[in-house]
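Every protein chain of the complex appears in place save one, which is left out.
Naming follows writing order (A, B and C), and every chain is counted from residue 1.
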Amino acid sequence: MIRFVLSRLLQSLVALAILSVVVFVLARATGDPLQLVLPMSATPEDYAEARRYLGLDRPYVEQYLSFVRRAVTGDFGMSIRARRPVAELLQERLPNSLRLAAFAMGITLSIAFPLGVIAAVRKGTGVDRIAQVVAVLGQSLPTFWVSIVLVEVVAGRLQWLPAGGNEAGLASYVLPGFTLGWFVVAGMMRLLRSGMLEVLDSEYVKLARVKGVLERRVVWVHALKNALIPVVTFAGIYFSILVTTAIVVETVFAWPGLGRLAYEGISSRDYPVIQAVVLTTAVIVAVVNLSVDCLYAVIDPRIRHAR
Amino acid sequence: MPAEPVTPDALPLPDVQVSAAREARGRRLPYFSLGIVTLFVLVAILAPLLSPADPADQSLRNRFKPPVWMEGGTAKHLLGTDRLGRDMLSRIIWGSRVSLAAGVITVLIATAFGAAMGLVAGYYGGRVDVVLMRVTDATMSFPVILLALILAVTVGPSFTNVVVAIAVILWARFARVIRGQVLTLMGLDFIAQARIAGAGAWRIITRHLFPNTLNTLVVLLTLQIGYVIIVEASLSFLGAGIPPPTPAWGSMIAEGREFVTSAWWVSGLPGLAILLVVLAFNLLGDWLRDTLDPKLRQL
Amino acid sequence: MAVPVIDVQDLRTYLVTRWGTVKAVDGVSFSVAEGETLGLVGESGSGKSMTCLSLIRLTPRPASRIVSGRIRLDGDELTSKSEAEMQKIRGRKIAMILQDPMSSLNPVYSVGMQVREPVSLYHGLRGKSLTARAAALLAAVRIPAPETRLRAFPFQMSGGMRQRVVGAMAIAAPPRLLIADEPTTSLDLTIQAQYLGLLEELQHQHRLAMIFITHNLGIVSKICDRVAVMYAGRIVEMGPVRQIFKTPAHPYTRALLDSIPRLGARRERLTAIDGQPPDLARLPGGCAFAPRCPKVMDRCRVEAPPAFPVAPGQTSACWLDAPA
Partner (left out) sequence: MTRAKRIVRGCLLFLTVLALVMPGTAGAQAKPDLTIALSSFATESLDPPVAGHLVKYYLSLMFDYLVGTTPDGQLSPNGGIATKWESSADHKRWTFTLRKGVKFHNGDDLTSEDVKFSLERAGGKRSTTGYAGILRTLVASIETPAPDRVVIVTKDPTLIIPNYLSRALSSEGMILPKKYIESVGDDAFARKPVGSGPYKFVEQITGSHIRLTAVDNHWRLGAPKYKTVTIRVVPEETTRIALLRRGEVDVTEISRERVGEVEKEGYPVHFRKEEAILSMWWILGPDGMVAPMKDKRVREAMNVAIDRNEIAQSIFAGRAEPAAIPLGLSWSFKEIGLKVTPDMMYPYDPARAKKLLADAGLASGFSLDAYAYQLPGLPEGKAFAEAVSGYWEKVGIKIKLIPVDYPAFRKNWVDRKTPGSIGYFNIANRDWMGTFALLEKMAYSPSKPNDTVNDAEVDGMISQVAKQTDREKINTLMRNSFLRIRSEHLGMPIVYLHSPYAASKKLGKWNPGSVMYDLFFDELASGK
């Protein structure tokens, strides 16, 4: 098991190294950050002075090396726009994104699991069709439109839930969490349904029924655990997406998350912030994928013993 | 031991007619989604003929005119007008052309590139497979929206930007699924057979492997077209989608989002259009997957 | 004659498929007494498994439907029972061993969990006594070091070992009737012989009635008391094994027996049955075997022959054997 984790870490490090070069170049391709920072009346000397102050006048290679050397220790430099250490901005924003993503994934699971299993058990009936349409609806509407309608109707008119920000405790998680969660339900439900269909045809499910095991236990204990692997992979991938790029929902619900930090970084050409967010995204994806692999081993003993 | 022969009709049980209807329903064509998709393609192709007015022709005086069936609506603008007084019906009709084009082109590029990578990785395996798969994973972890934003900010938002930004990430999904399938195909004897018969790598990939992945590709293609149209809409919301004045459903919804209650039709109607089309593509994709390749598990 | 453990009268099970309604089981009647083993033989698709699945009402939903027939277990009519009552009978009264040991055990759960489940279900045991009973079951099917084996997972066991675990679960209640659906087909010969011996031992120990489904006539002669030959959903011939092997009456049975290589008998070529197995969705009128029967008569194509007695305890559904 340890050998497996080590080799995966090595691979992620290689990927991160490549990504760091890509993002270093991409960030600078976005343009000149000074346009937003310096006033209109700034003279060419002011621009030169600011470039020197921010260390942007050094050759690219030198800038890249100092960026990587410091990034390894978690120091992503100073944000050009906010003049504050980027690490601090990450500390402020990342927990909000993690909590929102966890809440959203909770909603996804609580919708997709019952829908997926029941749709499989009652394949071809009305329930199956309705479950499919409800799930696909989630993916057929742009999330920002769903968010705005929810804000306008549920928060604005009906006033049941807070409209934005994360200051109102759990209640402020409900609307953004639901919007994000519902979007992911379709894929997960589809995966679970096809997985369950395959498992329910298997010999060991037949044997369970022959043993006189209650149908409910056959479905939710014997069958479900075998259909979990692809669902767990899917949940892992979408969890990282929810954490890192829920820009649209974060914007509508004024949620101080990582997504909006990336958006602010890019629109103000804030190189250190862009680099930090993309690297953090990659690390989150790597960590989530690794934990998903470990989850495989928990679910399927064959994998546990194979490594 | 009953010696005398037991004839079948001795026992008066009713001969229950098994409901064939229920069995049939699962199989027939998804008329709803097929209908919507064909309608959508037709409208996109015949846009110039169908569109009552020039989508870009604006008249600020009669902006926010409600659809004809609401009071204050005029027959001149069946579905009302938008923020700049442009005819909604024409913009939705022309918008279908842009959205279809964005969806189809992006997905075709992603399929071509992704399938190629998947086939090569699956066929050669070993180091080639590991390297290509690491590249695939790295791309998949790069967020689509960030890339699109960077492109939009660097060279300015445009149709090509949207297509490039999404295709550059989307191909990884195809590559991953096709590779998985090719690996299973490689295990089968008919590949060994082809090799024994002296077929080279290229022949095997194109003659034997690729045709077998067609089913999966078709399913993925249909499912992803819906996804692209939705992503384009989100990009327009962030100002990185297909830019004005080109009429595209995504930007129309984004522009009308402030008037969700006061002038609901400005973002409501294109929203409905996107909902119907993406729903149709997704349901069609599901149906294709159920009939062509039930075992398929894809993202 | 004591009341048979299982008595089936004119069982019909139809399947609704894309190609039309398939008469998988088309009027089957038989009975098995305590301690007796009935062999069910026939080519694949002859309805052997479907017949047995119908007994415990586990035929594939929603396509299948038990159209008619009476199934009495120890005199108790099953067809009128509710699903909840049937569920209480499965495993407790009628147990089943499936064909492929490689996939009969749930790969993600330990052997212990899967053996404990039936024991706790039938006997309500928990904790130490449950584990002890499970270990005892494994011992009963000759699995060495049962306690440690309980913690193992299916993929860590050989095919033979796994089929023994399935056997252990089958006798957990112990049941009145044990259905073995080609349990040894995927095992190699030496393991096969051991497993058959084990089954006989268990049958004797718990006085089980047993139905043994197979297409291997060699096994039938070794383990079965009586045999029923099935073709296209019907029993074409049934009777004591010795009698059927020595004096087969039905042309299909005779053809089956001719296609087995016999030690010592010098025959250059084995005779194969020409023609294709019947398409169950579009069965011809009359006797289903008619198109392939060497002694086919006009009547065969028109009217399906009922089962005629040809010898004590032996019946054959063929117009040749109709009483004069």
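Assorted remarks:
Here is the rule we go by: a residue touches a chain if its C-beta (ideal position, glycine included) is under 8 Å from a C-beta of that chain, and two chains touch if they have at least 3 such contacts.
From a predicted model like this one, the values you see are computed outputs, not experimental measurements.
One chain is not displayed; in the complete assembly it touches the shown chains A, B.
Touch with the chain omitted from the figure is made, among A:20, A:63, A:166 or A:245, by A:166. Touch with the chain omitted from the figure is made, among A:132, A:194 or A:268, by A:268.
Although one chain is not displayed, its contacts with subunit A can still be listed: residues 31-32, 35-44, 46, 49-50, 53, 78, 81-85, 88-89, 92-93, 96, 99, 102-103, 106-107, 109-111, 113-114, 148, 151-152, 155-157, 159, 162-170, 173, 216, 251-254, 256-257, 260-261, 264, 267-269.
In the full complex, subunit B touches the omitted chain through residues 56, 58, 60-61, 63, 83-85, 153, 156-157, 239, 243-245, 255, 257-262.
To be clear about the criterion, only the chains that are shown with their structure count from here on.
Farthest from subunit C, judged by the mean position of CA atoms in each chain, is A.
Centres computed as Cα averages put subunit A at a distance of 22 Å from subunit B. Centre-to-centre separation between subunit B and subunit C, using Cα means, comes to 49 Å.
Shown for subunit B are the residues in touch with two or more other chains, namely 22.
Of all residues in subunit C, those touching 2 or more other chains are 62, listed in ascending order. Note for the complex: subunit B touches subunit A at residues 22, 25-26, 134, 137-138, 140-146, 149-150, 153-154, 226-227, 230, 233-234, 237-238, 250, 253-254, 257, 260-261, 267, 271, 274-275, 278-279, 282-283, 286, 289, 294-297, 299. Listing the residues of subunit C that touch subunit A in their complex gives 56, 58, 62, 87-92, 95-96, 98-100, 103-110, 117-118, 121-122, 153, 155-156, 166, 169, 172.
In the complex of the two chains, the subunit A residues touching subunit C come out as 124, 202-204, 206-215, 222, 225-226, 299-302, 305.
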